[in-house]
Every structure is written in C-alpha cells, then in structure tokens.
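Just one protein chain is left out here, and the rest sit where they should.
In order of appearance the chains are A, B, C and D, and numbering begins at 1 in each one.
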Amino acid sequence: MKRFRNIGNPLYSSIAVVVFIIIWEIFTRARDIKEYILPAPSAILNEFITSGDLLLHHSMVTITETVLGFILGLVFAILLSLLMSSFKLFRSIFYPFMILSQTVPIIVIAPLITVWFGIGLIPKLIVCVLVVFFPIALNLTEGLSSYDKDLEELLMCMNASKLQIFMKLKLPSALVHFFSGLKIAAAYAVMGAIMSEWTGAESGLGIFLTRSMKSFRTAAMFADIAIISIFSILLFLLISLIEKKFIKWNVKG
Amino acid sequence: MKRFRNIGNPLYSSIAVVVFIIIWEIFTRARDIKEYILPAPSAILNEFITSGDLLLHHSMVTITETVLGFILGLVFAILLSLLMSSFKLFRSIFYPFMILSQTVPIIVIAPLITVWFGIGLIPKLIVCVLVVFFPIALNLTEGLSSYDKDLEELLMCMNASKLQIFMKLKLPSALVHFFSGLKIAAAYAVMGAIMSEWTGAESGLGIFLTRSMKSFRTAAMFADIAIISIFSILLFLLISLIEKKFIKWNVKG
Amino acid sequence: GIENTPSPSPDGTSSGAGKQKINFVLDWVPNTNHTGIYVAKIKGYFSEEGLDVDIIQPGESSADQLVASNTAQFGISYQEGVTFARSSGAPLVSLAAVIQHNTSGFGSFKDKGIVSPMDFEGKKYGGWGSEVEAAMVKQVVRDAGGDPDKVQILTTGTADFLQASETGQIDFAWIFEGWDYINATNKGVELNYIDLGKLSDVFDYYTPVIVTNEDNINNNPELVQKFMRAAEKGYRFAIENPDEAAECLLQLAPELDRELVIKSQQFLASKYQDDAPYWGMQKKEVWERYMNWLYENKFIDAPIDVEKAFTNDFLQTAK
Amino acid sequence: MRTKIKIENLSKTFKAKKKSLEVLKNLNIELYENQFVSLIGPSGCGKSTILRILAGLEKDFSGDITVNGESIKASSFQFGYMPQKDLLMPWRTVYKNIILPLEINGTQDRKLEVENLIKEFGLQGFENFYPGEISGGMKQRAGILRTFLMDSDIMLLDEPFGALDAITRIKMQEWLLKVLIEHKKTVLFITHDIEEAVFLSDRVYVLSDRPAHVIKTLDIGFPRPRNREMLSSREFLEYKDILLKALL
Partner (left out) sequence: MRTKIKIENLSKTFKAKKKSLEVLKNLNIELYENQFVSLIGPSGCGKSTILRILAGLEKDFSGDITVNGESIKASSFQFGYMPQKDLLMPWRTVYKNIILPLEINGTQDRKLEVENLIKEFGLQGFENFYPGEISGGMKQRAGILRTFLMDSDIMLLDEPFGALDAITRIKMQEWLLKVLIEHKKTVLFITHDIEEAVFLSDRVYVLSDRPAHVIKTLDIGFPRPRNREMLSSREFLEYKDILLKALL
C-alpha cells in the first residue's frame, strides 16, 4: 500500500482542484458574473499580486497564531484525554464542560473573552485552543478506550505499570483515532486563528478578511480565503504525512 | 461494564455542573461583577422566566434547523464516505474539497450563500450541513478503512459482494470511529444552526442572540447560550445512548 | 509589520517609551468615521499628549463591553448603543458626535423608483434582523402617511446591500451614504437615496460617537482631556485636508478600498462638523428625542438620564 | 477419477523489508475428486501460503494452478476455506458467525440443519455468546462449521483440529470423514498430527523447509470407510514411520 492512507492520489487531487478553478473562471466569464457576487479566479490571482505584501504580512500573524494555538490545543487535548481516560471521576466531571466549551458561540463571547483576559495574544490563544482541542480530545479519549482487552490483561500479568500499559498498548491502539481527530482539528485550526482575531486585533488574515469584505473588495476577500484554505490544506497534509510515518504497521493485519 | 462508554457517571456530571453554577453565582456576587461583564446565573435564570415564551419560540425554529441539518449532514457524510472509501478516484478528487469546505469562514460566505441561494430554509440547511458533515465524514472514512484485512479476505473467499463486505465487515468495524464523528458533530450541530441564521432569518436562537447582544441584554444573551448548550448536550447524550445500543459487543475482547 | 511599527511622527516626537498605553476600540472595521483617530495617531497628536494609542478592531459583535469595563479606555459607539448600554447599567459616556447629523438612509436601485417612504409599500426591505430597525422603517412609512404593514421586511443577515439587490432578493435597504452609497457609485450602480436624518428629527441621532466610561471621566479626567484634545485635532485635520487624512487612514488600514476611502473622506469632510458651532458637539434634545422613541416603543424598560449619557466638556479644550 | 486441483511448479516469494523471502519453490500437488489430501511440513515452511494462494488471497505467484481444469487466475471458484486463525467477528454472536456464509449466499432456509450441526459440534447453549466468551477449541469448531456452510465441494482446512482435545478431535474427524463420503467433498488438509494425516488421507504430501517443495508423496492404501482399528495396524505404524522419517 503505497497510497496515502485516506487522502487519495495527490496528482488527481491537484488536477481536480485545477479543473474546478478553470470551470469557475469560465463560468464567471460566460455568465458575466459581477465581481462583488463572485469574483473570477483571475481577479483573485490578480489580488495576490497587487496585495501580495499585505497578505504576506497578515499571513505571518495568523500562521503564528495557528501554530501556537494548534500546539497548545494539542497539548491540552492530550492532557485532558489522559486524565479522562485514567480517572473516571475526572471524566464524569469534565465531560459536560468539554461539550459546553463547544456550544458557546465564540463570535458572541469574543468581546467577553477580551474583557476577561485583556487584549493581546492570550485571548487569541484561548480561542484557538477552544477550537482545536475538542476533536482531538474526543477522538483520543475514544481511541484510548478501544484497545484489545486481552493484551491489557497480558501486560498486567507482566506487572506492567499503568503508564507502561498506556504507552505500550493504549496509545498505539489509539493512534488511528488520534490522527482522525488531529486531521479534523487541522482543518479547523486556521479558522480558529481567524476567529481568535475577533477578540480584538490589529493584523492577521481575519482582519484583512473583514476589512476587505466591508469595503466591498470581494476579490481581495477571496484571496484571503484562498490563503486560509491553502494553509489549512498544508497543515492537513502535514498531519497526514506524520500519520503515515506512525501507522506503518497497519500495512497488514 | 455498565458505565456510559465515555461520558462517565451522569450523576457526577450533574453535580459538577451544579457546583460550577453555584461557584459562578458566588463569584459574581462576591466580586460584584457587573451584569454586562458576566451575568450571575440567577440573573440568567430570571431571564428564562421573563423571556420564556420568546425563547421557546426561537428555540423551536433553531431546533428544527438543527434536526434537519443534522440529518441531512449525516446522510451527506455517509454518502460521501461510502463513495470515498469505495472509489479511490472519487476520494482523490473529493478530499481536497472536503477540507476546503471547512476552511472557508462561514460568517464570510454566509452573505454569499444568501446571494446564491436566496433567503429561506435552503441556505440555512446548506450551512448546517457544512458544519455537521465534516467530522462525521472524516471519521467514518477513516473508520471504513480500519477493518481487519484477514476478515475481508475470508469474506472474499465466501464470494461476498462489495456491498456485503461493506455491510458485514467495514461498517461494524467503523462504528466506534463513526460514533466519535457523530459526537463531535452533535456538539457542533446547534452552533451550526445558529450560524445558519446569519444567512438571514426572522427568528431562531441566533437571531435572539444577536438582538440581545446588540441591545446590551447580556443576561438574555447568556440565557440564549444556555439553551444552545442544553440542546447540544441533549443531542450528544442521544448519540451516546444510540452508540451504547450499537456497540455492546465491545464489552469483551 | 505595518500596524505594529511605532507611528511615524513628523514632528520628531517618538512614540513608545514613557508613554501611557491606551486601547481604542472601533465599532467595526476601520472606515472614514474613524479618520480623525488615525490622523491623530499618524500625525503624532497622541504622542504629543504622551499617549500611545493602540487602535483595536473588534470582531463581529459590539465592543462596548470593552470600554465599559475599561479594557479599552476609549472607543467608537453610536447613540443607540450608548442608550442601551446605560439602560442596562453599563457606564458608557459619549464624548463627541463624530458626525453631526445622521448620514444613513434608505438606498435602492434607481429602477425601483423608491424616492419617498410612501414607495416602500409593497417593497422588500432587507435588514439584519433587529427589531429596532424594523420599528424605525415602519415609523417612517407611518409618518409619511403610508401603511407600514405593506412593507415586506426581510432579514438578509449579513448579506450586503448591493449583492442582495443585484440578485433581486431585496428592493431597498438601510445604508450609509458615506460608505455604501459611494461604493455603489464607484461600481457604476445608480441609486436612489432617502436621507433618514431629513425624514424625521427623532432619527437624526448621533452615529457614530466617541465613548469612554464614567470611571475615566470621574477619576481620570486629564486622560480624557488629553485623548480628546488629540482626537479633536485629528478630526479638524480631516475636515480641512480630506485627501491627506484619507492617506492616514489608508496607511494604517491599507486593506480598505482606496477609491472608496478617498471619496468617502471627501464626502464626510463637510459632514463631521456640519452646522454645529464646533466639531463633536452633542445636543440634549437629540439624545432625548431618540431615547424617548426607544422607550415609547418599549425597547428600553425605563428612560435614562441623558445628561449622564454624554458630555461636551472635553471638546474645544485646545482653545 | 477427475483431477480437481493441479498445482504445477508453484513458486512464491514474499517481498518484505527490502529483503525477499522465498517460501515456495517448484511445488507440485494434485488432488482428485473426492480425495482427502494432507499437507505436513515444518512450521513456517509455507503450508498456509499454499492454501491462501488457492483461495485467491495471494495473487502474486508463479506456476500453474488449475481447479476443475480451469486456471485459477481466470476462474472464481469458491472454496470452503478455513484459515489458521479462527477469524470470528467479535461483534457477532457464535450463531451469527456460523451462518455468515448462508447470509452471504442468501440461503436462509437451513435453520434445522444448522441447529443439528451446532449440537453435533458441541456448541449448543453458546449460540448467543460472543467469540470473546467461548474457549479456543469452541472457536475452532465454530470456524469448521462456518467453513462447511460455505458449501463448496472443495474444502481447504488449515489445521482445523489444532486446539481440540483428543476426544473432541476424534468426533470431528469422524464427522469430516462422514461429510467426505456423504457430500462427495474434496479436502486439502493441513495438520501437524501425523497420525491424523494417515488416518484421514488418501495421500499425504510432506513438504520441505523453506523454500517448500514436496519431498515425499505417500498414498495411503486403507479403504474407506475407515475405522479406528486401523490405528493399531502394522501398516499404519509403517506409514507413520515413513512420514516421520521424511520430516526429519
């Protein structure tokens, strides 16, 4: 099995995306769609050239937020899952709050987060973590409880400590689950950073996005979205590659 | 194993939530926190009473959207996963778009969705489906490819059709994964309905939310969020219960 | 970086060290309503006052809480927002009316032939879904002698006026003359525009306004003084040199549409002060009229004390 | 007698970790209709691999294999294959596991037959247990039963009785011999028990160590039906001895 586990053939994917863009271009031209309804890819590309520096500047900010937020969210998710799968009481107590954390609309509490935590990096990271941690934590928690009970017993016979059972059995068994969670989180991470900019920011792709949107620069807005998408896909691919490294034994049986 | 697979003991969970609310009440009173910064639970409760009818009215709208959106998203996710795990070419082509669909900020394309699809139920359902389908589709696709290859071979020896291999092997093997995805989606579903109201709505919890926010009724806003949370948790619990019914064999080995 | 670099100060005063850090939170994305603040930052007026001002763009929601809680010391709001905030106990105070008269109104494509509120009958109005908004639309129709129930009020959520009109989903919407109207003209779309402020005194309220909280006014008036001195200077500059002022805004918010900002700035230059004796002045009647309308329509539970909602004390202090 | 399976010059090399492992080399085996043929050979020599190739699970081999005269690469003959691992589905009860082939073929009307077989196999009372709740030997019996219900006239059995005690094993052997005659099956059988091989088979192939090829072909002259008295006959001991010598 040489193929990417679940992404499919990257060649075909690329072709599909290119075809999609070409159809989009033809469609907007043939139907003479106004730019403020749906800008043509060429107009968006043009925006990349004219606003290149600016987009680069904002991208750097958002990427920093994304990377920091993703790492923090990951660490938090792992800690949480460890605690939840180790201590039933902790799980009982924390589970509802984990869900609650996802049901509060970030857009609405963004100003409150700012009020509580001030303006700056901290509220942003909080938002990023809120977005990122959940799919990872949930999948990892599920994964950590779907191991082979017989193997656990065997390890217990070997006098393995809880930590050893965890490291040698539960973690390897949870890997597929864990990476599913990571991939979902990867798809959301950049969006999370964008949302985090709602807590009050001076720069970032989210700022660029709203400014171009509210001043009716639809092509610039799409250029911004394109960058968000590209970053998200890159992050997703990165995770998929790491997954491939880790789950090679899955090749057979 | 009589416990809820991953939710923990519902009694302890309830106690935890109640304790949390009490601490919150005491905190806001002791520190004299202004209502517009953080309303006390009692103030929020009071809002439930005074705005009860209104909240009920808006809730009905949002619940309808949520249920419809969740079901549609589920169906869409299942179809997609089936196609992606059956046809490599389809997977290659569709995978990037699946990720792309998550990287476009809904708040930004909400107006465009309205422009493209008009005002009404359709754009709302599109938004709900966008939010709900992704974690399900991703987890299910992963799940559908983590079955026992030896069992697949055995079924092939029995001349089982692709459909039979799918129904009798891949699907049961994917269940844990599938339900993880469902749970993530359940936590997002109500939020998705709220977001869908950005495409233009006359009523719904999202409308109530923005209205109370813009008119500085913070307690009402929190009452609204509380309802969103309760619905989300109920949906989550429902999924967990269904999961328990399905995955009872997991009890042993 | 662009925003993170210290503001260049032509007069040589460098910002940064030793200056008091101030957060100023906007109500929306940066636009020509905010030009004075940007001018004050770029031209070093804030630095001269010993202030180091960060201009923060909020998310999609209002940022009034940030000012009420003093997370940001100053910010932009609007009369309705301040009224609501005060009615729920948030101690916001308006320091200046950025624009003397309401420059918003009802816009529609020319071919719809909507030239007076009477023409609203049988037409589709697209708004974001606020009840106050709906009540106001109905009020102007009623005032003009029409039947408010014949107006079809749709919520288009966050959809933009031009987009929604182009695809035929709405006939008219509430727009800002200095922003949406100019944008439409830029894009070659011809509009009819009915100025809300001219329809009724009640609706000629202040939008936007510069706000702070009571705490600053009572306990830190010097700070307010310093801030407003610089802000006022900024807006005066914008009145006199719209093109250069537009450049200041564009320097710190280059993501905006350049043509739109410049034209909007030229339009607003005469609107900031308009017929008032000095820039920023607020009248009690304006506050009272709109507050009473809100109260009569049950949008606030009790009348508020408008005297406390605004002050002119920090204006014209440069003189 | 018609040739059922003919394996000629079969070679198979596994490619793993850049190294390649030659498992089968020029192996020749022939099965006639209604014959019982056993394979014996050292552990890891490639017996299971032969069955997997026949069952169509390993495609990458060289040599010619025909089943009923047709090349195996072209035909889609359905064997009754029982793999070495029991491979029950952990989410299905014992009963549901057993009737899997019936479900797949869409035949649902053999309830009574299945019930009787379950009794004969000593699994009655455990129909609703999950595989994790039954013993190793019971799993194996469920596996045999499932294979039988695949209803093929050729059965490929990979150590089907390995986990059974002497008594149960005798019962199962008797059952298998009965099936051989009543249902006219052809059986290719892997075992480590030389006695079992001699008692059951018409022919025994002894395989060499890796790369496996046939080092001894022994035709067993006992008539059918067979009975346990044969086990103590001098001929039987001779057969055993020949095979044991070949293995050493």
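Everything below uses one rule, namely that a residue touches a chain if its C-beta (ideal position, glycine included) is under 8 Å from a C-beta of that chain, and two chains touch if they have at least 3 such contacts.
What you see is a predicted model, and the numbers here were worked out from it, not measured in a lab.
Every shown chain touched by the omitted chain in the complete complex is listed here: A, D. Residue D:G137 is the one among D:G56, D:G80, D:G137 or D:P211 that touches the chain not shown.
Among D:K6, D:K85, D:R110 or D:K216, only D:K85 touches the chain left out of the display. Only one residue in the set D:R169, D:R203 or D:K216 touches the chain that does not appear here, and it is D:R169.
Listed for chain A, the residues touching the missing chain in the whole complex are 148, 150-151, 153-160, 164, 168-169, 172, 247, 249-253. Within chain D, the residues in touch with the undisplayed chain are 14, 16-17, 40-44, 47-48, 84-85, 122, 128-129, 133-138, 141, 159, 162-169, 192-194, 244, 247-248.
Heads up, the rule we're going with is that only the chains that are shown with their structure count from here on.
Greatest centre-to-centre distance from chain A is found for D, with centres as Cα means. Each chain gets a centre from the mean of its Cα atoms; for chain A and chain B, those two points are 17 Å apart. Look at where the CA atoms of chain A average out and do the same for chain C: the two points lie 36 Å apart. Counting partner chains per residue, chain D has no residue touching two or more of them. Multi-chain contact residues of chain C, defined as those touching 2 or more other chains: 60-62, 65, 69, 160, 163, 166-167. All chain pairs that count as touching, in label order, are A-B, A-C, B-C, B-D.
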